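In this view, the complex is presented without one of its protein chains, the others remaining in place.
Which chain is which? They are A and B, in the order written, and residues in each are numbered from 1.
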Amino acid sequence: MADFLICCRNLTKAYGHRVALQGVDLELGRGRIVGLLGPNGSGKTTLIKIFCGLLQPTLGEVTIDGQAPGVYTKSIISYLPDRMYFADWMRATDLFDLFSDFYADFDRQKAMDMCRALGVNPHDRVKTMSKGTKEKVQLVMVMARKAQLYLLDEPIAGVDPAAREFILNTILTNYNEEGTVLISTHLISDIERVLDEVIFLQNGRITLHNSVDNIREQEGKSVDALFREMFRAMPMEGGGF
Amino acid sequence: MLGKLLKYDFRSVSREFMLLWPAALVIALVMRFTVFSGTGSESNQLPDLVNVLVVLAYFAVMVAMFVIALLFIIQRFYKGLLGQEGYLMNTLPVRPWQLVTSKLICAVVVTVISCAVAFLSMILMIPLTFQDIFNIDFQSLWKNLADVFPDMVLLLVELALTMLTGLVASITQLYVSMAIGHLFGKNRIVGSIVAYVGIGMALNVIFTLGASLLSALNIYNWMDWNLNYTTGVHLVLWLLIVSDAVLSVVFFFGTTYILKNKLNLE
Partner (left out) sequence: MEWKLTDDRPIWMQLSEQMARRIVAGQYPPGSKLPAVRELAADAGVNPNTMQRALAQLENDGLAVSNRTAGRMVTENIAAIEAVRRNMARQLAEEFLSAIQDLGYTRDDVMALWKEEEHHG
């Protein structure tokens, strides 16, 4: 086991002329719930996609549990993308079969239980499900694994407050002690209390990386309040996208 | 892991073709009993218009089958690995070559079965009775063929290999073009088409150059072979097999290289 679960050195990603990440250095430990916070276009999704191997960095390097993104890191990462990623003729149970086949740490029974708790019928075709239900299925698939690293890209944007509460509870009760959860979001107030530490990302750079308690102690205000201040004081350059 | 991937890829094959293939055969059978039934014109009671429609339907289904097969091959790769589904497939703990191989095997199988269905449907159309089929003297048929082509078996194997390598080369050319195209950020489709056409033109140039080089070197005279008809056929077939195999390997590893080192799902 490597000391740090995630290690980034000078991680840089450019899309043509637009720089999405700029020299990111980061070390993340195990057993933490970490918020990746930043306005839209600050590079959150790019960073997460590099971790799970969907994007290749332009410069710099990243290791997950000591290894460059590859078959091993994919086997220990559970990734919730910012979009639907399955063919909609499948049923949720088909997807569970697929995950059982490919991920040794997928707990099918747990997935079925979580579906029941969420009021999702796993035998329905994905096509007939509402957007919210599809997102729940995807969350179930991701959280029913006993992964070392959970990468959740905007899991709470666009869902109703009840679902949001459920998602946070699912994360809190289902992640394992060895596992680190990295949640990207721009809605901080809802998740602040579940976080150990936060990373502020702005224009592709890390501007702050500290524990929630330290921030509250030092600043005397919530991370949410600090975030609003920081990002009001410095409007985004170039308007992002 | 490849087996598991195949399991899921073949599910999409069966979804797409489980109706189409039998439909083609059924229409062929319908034609056998309508359009082509009986040699005497009296036995054909259907008006000409219906016959025309049935024939049209058959050709429509045949064309549709191959168009759908081609689209299927392209879409399963483009959408399945470079589109939304790519988020799922490319985060599975499998190697890129396994992903590509699984798609490739599916594509080959779809093409081969489609061709087989087309062939079978034509046979079905011929109004043969079982009696007729049993009466065909396969032995003497084979013997006559073997007289003309003494190495019939070898030739058939070579032909099959030629078609297979040609098929694999064509499919992997599509794959590598899409893989190159996806590097073009927002203009992926245009990039893919440009890559495909570009590769095609490059191959053309290479083959033309190769051919003129061969004739310039006057290689046929050097070899002083007694090039009878069959050796010539063998030689040509093997040239095709080897060149297509080489192309397939280059395209395949080009594709997996890009998926492994350059993947950019934006």
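Quick note on the criterion: contacts are C-beta pairs under 8 Å (C-beta built on N, C-alpha and C of every residue); 3 or more make two chains touch, one makes a residue touch a chain.
It should be emphasised that the depicted structure is a prediction, and the values quoted were computed from it without experimental measurement.
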Among the chains presented, those that the missing one touches: A
Residue among A:61, A:213 or A:229 that touches the chain left out of view: A:213
Candidates A:101, A:124 or A:224 - the one touching the absent chain: A:224
Residue numbers in chain A that touch the chain omitted from display: 31-33, 165, 168-169, 172-173, 177, 193-196, 212-213, 216-217, 220-222, 224-225
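Everything below uses one rule, namely that only the chains that are shown with their structure count from here on.
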Averaged-CA centre spacing for the pair chain B and chain A, given as whole angstrom: 42
Residues of chain B that touch chain A when the two form their complex: 1, 4, 7-8, 12, 15, 84-88, 90-95, 185, 261-266
Chain B contact footprint on chain A (complex, rising order): 15-16, 49, 52-56, 71-72, 74-75, 77, 79, 81, 83-87, 89, 98, 101-103
